[in-house]
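Here the complex is missing a single protein chain, while all its other protein chains stay put.
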Amino acid sequence: MKAAVRYIAASAALLIALAPVYWLLTISLKREVDQFAYPPQWIGFAATLQHYRDAFGSGSFGSYFANSVILAAMSTAAALAIGVPAAYGLSRFEWARSWDLKIGDWILSTRMLPPIVTIVPLFLMLREARLLNSLIGLAIVYTGFNLPFVVWMMRGFFDEIPREIEEAAMLDGESRVGSLLRIILPLVKPGLAATAVFCLVVAWNEFLFALILTQTDSSMTLPVGIASRVTQYEIKWGAMSAAGVVAMLPVLVFASAAQKYLVRGLSLGAVKG
Amino acid sequence: MKTRRIPEGFWWTLPSIVVLVALSIYPLVYAVRLAFGDLGNFTRLAGDHVFGTAALQTIAFTAVALAAEFVLGLALALLVDSLTRFRSFFRAGLLVPMLLPPVVAAVAWRLIFNPQFGVLNGTLRQIGFNTAALTWTNGQNSALLSVIIVDIWEWTPFLFLLLSAGLQAIPPEPIEAARIDGAGPWRIFRDVTLPLLKSTILLALLLRGMDLVRIFDQIFILTQGGPGTATETVSLYIYRTAFRFSNFGYAATMSFVLLAATMLFSRGLMRVMRAR
Partner (left out) sequence: MMEIDRLTKRFGSREAVSAVSLAAADGEFVVLLGPSGCGKSTLLRMIAGLENPDEGSIKLAGRDVTQVEARDRDIAMVFQSYALYPHMTIAQNIGYPLRVRKQSALEIEKEVTKVAARLGLSGLLANRPRQLSGGERQRVALARAIIRRPKAFLMDEPLSNLDARLRVEMRAELKHLQHELRTITVYVTHDQAEAMTLAHRIAVMCDGKIQQYDTPANVYHRPANTFVAQFVGSPSMNLIQKSDAILGIRPEDVELSLDEKPDWSPARIYVTEEMGNETIVILADGSSQLTARTTAGFRADFDTPVWFRFRPEKLHRFDPSSGARLAC
C-alpha cells in the first residue's frame, strides 16, 4: 500500500534527523572507555553522570550556562521593551505617504546585513567603550539583532486586531498607553510569547558575536565555552557532549511551544497565506 | 485639525530607530571608513589567492548545499503533507536539527566524523565497508563535502518548513478541478502545484542562500577552516584576518565584497524567478 511506503520514508527521515542528536546524548552518558568502542554501542551501555558533574560542577560550564541565561533574558526583555511600542506606532497611527511601510522595510532590511560586515566595527566600538568581555556589551548587540524581528512580528499581530476595539476603549475614556497595555497586549499574548521565544532562541544559539566579543571565562556564553574546548588539542568529549546536551534542551522545549509561529518568524512574512 | 508635523506614531518608533542606527547604520559607516581608508586594500584583494580560493569554496558550498536542501526539503514537504496521521509528530521531530545551537550540531558531527573512533566509520565498518580512505573532516579532499553534509542535515528542515507552509497555502479547488479535468498526480504537480509554489520557492532559496554565503559557525567548530584552508570560506578568512592578524581594514574591505556578493545573489535570483 502506498501509504505504508510513505510512513516508512517519513520514519527514515526522522531517524536521520534524530540519530546524531541521540548519539551525542549517548556520548555524554558513556564512560570514557565506551565512547569510542567498536562496534558502536547505541543502547545497552553503562550510563554515568560523571561528565555532567565534570562540566557543570567542577568545570566552568555552570557559569557559561548562567551567562547564556542572563544574556538571553536581558536582550529579549530589552528588545521587547523597545520594539513593541515601535510596532504599535507603525501599526496604529496615521502616517503620511506610507512612511510607516518605508520605515518598516528599513527596519527589516537591517536583518539582511551579513553580521560579518558589522562585527569588526562593533568589536572596535565596544573595545573603546570598555564593554568587551561583558554581558552588557553583548546584550546590547543582541538587542540590536532582535529588534527588527520584534518590530516586524508584533506589527503583524497588531495589524490583525481591528481598530474598532481601541476606538471603543478611547470613547470610554482610555488613553493610548492604557489601551496598549490593557486591551491590545492581552489580545496578542500568544504572538508576544512566540516572539519572546524566538528572541530567546536566537540569543541562546548565537555564536559569532559571542565568540568575538566575550573571550574571558567569566563572560563566555555556552556556545563559546563549548567551542573553546573543542578547538584545543585534548578534547574531553564527555564533558563537551554533556555541555552540548544541556545547551540544546532549553531550545527544544521552547521551540516546541512556539511551533505554530516558526514559519512566520523564519519567512519574514513573504509567504502568502 | 490634521497637522503636517511629525505623526504621533513616530515617537513610539523613535527608540527603535535610534538603537538600530547605533547598532547597524553607524557600524556600517565605520566599516566603510575602515575599508576605504586605505584603498590599497582593494588592490591587495584583487591579487589575493587565498581570498580567491575562499570565494570559490564558498560558491561551491552554497551551490551544492542549496540544491540538496531544496530538493530534499521539497520532497519532505510533499511527503509529510500527504500523511494523514501523526503529521505534527513527524514535523516536530524533523525540525530538531535546525533548532539546535549550530555549535552543538557541529560538536555532534565532529564526533561522528572522526575517522578512527567516530560512529559513522564505525557503523560502515560493521556493515563491511573499508573505511581507510574515508577521512571526512580530516581529509584535504573530503573536508568540504563533509561540511556540506552537516549543513544539509542541519538546514534541510528550514526548507522543509517553508515549503510546507507554501503547500498549505495552496487552495485545494484548482487541484480538484485538475483531477476532474483528467490530470494524473505528476501532471497536477507540474501544472498546478509547482507554479503556485513559485513565490515560496523564491523566498526559501533567497533566505537560505544568503545565510549559506556567510556560513561560519559550523565550519569553525568542525574544521576551523582546515585542513589547511580546504574548508575556509570567505567568512572564516575575514575572521582570521581581523582577529588573528588584527588587520581590521583589510577585513572590512573583504566584508564589503561579501555584502556586495550577497546583494547580487539575491537580485540575480529574483530576476531568474520572475522570468520563468
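In this document, chain identifiers A and B correspond to the written order of the chains, with residue numbering beginning at 1 in each.
The working rule: a contact is a pair of C-beta atoms (placed from the backbone, for glycine too) under 8 Å apart; a residue touches a chain by one contact, two chains touch by 3 or more.
Source: prediction; values computed, not measured.
Q: Among the chains included here, which ones are touched by the excluded chain in the whole complex?
A: Displayed chains contacted by the hidden chain, ordered by label: B.
Q: For the chain not shown, which residue from B:Val192, B:Leu222 or B:Ala252 touches it across the whole complex?
A: The missing chain is touched by B:Val192.
Q: Just name the one of B:Val147, B:Ala178 or B:Ile219 that touches the chain not displayed here.
A: That would be B:Ala178, which touches the missing chain.
Q: State which residues belonging to subunit B touch the missing partner chain.
A: Residues of subunit B in touch with the missing chain: 171, 173-174, 176-184, 187, 191-192, 195-196, 198.
Note that only the chains that are shown with their structure count from here on.
Q: Hey, how far is the Cα centre of subunit A from the one of subunit B, in Å?
A: Going by mean C-alpha positions, subunit A sits 17 Å from subunit B.
Q: Show me the residue ranges of subunit B that touch subunit A in the complex, using the header's touch definition.
A: Listed in rising order, the residues are 4, 7-13, 15-17, 19-20, 22-28, 30-31, 34, 76, 79-80, 82-84, 88, 90-97, 99-105, 107-112, 114, 116-119, 122-123, 125-126, 153, 157-158, 161-162, 164-166, 168-169, 199-200, 203, 207, 210, 213-214, 216-217, 220-221, 224, 235, 238-239, 242-243, 248, 251-252, 255-256, 258-259, 262.
Q: Going by the contact rule set out above, which residues of subunit A touch subunit B in the complex?
A: 3, 6-7, 9-10, 13-14, 16-18, 20-21, 23-24, 27, 35-36, 38-40, 82-83, 85-86, 88-90, 92-96, 99-100, 103, 107, 110, 112-125, 140-141, 143-144, 147-148, 151, 201, 204-205, 207-208, 211-212, 222-223, 226-227, 230-231, 237, 240-241, 244-245, 247-248, 251-252, 255-256, 259, 262-263, 266-268, 270-273
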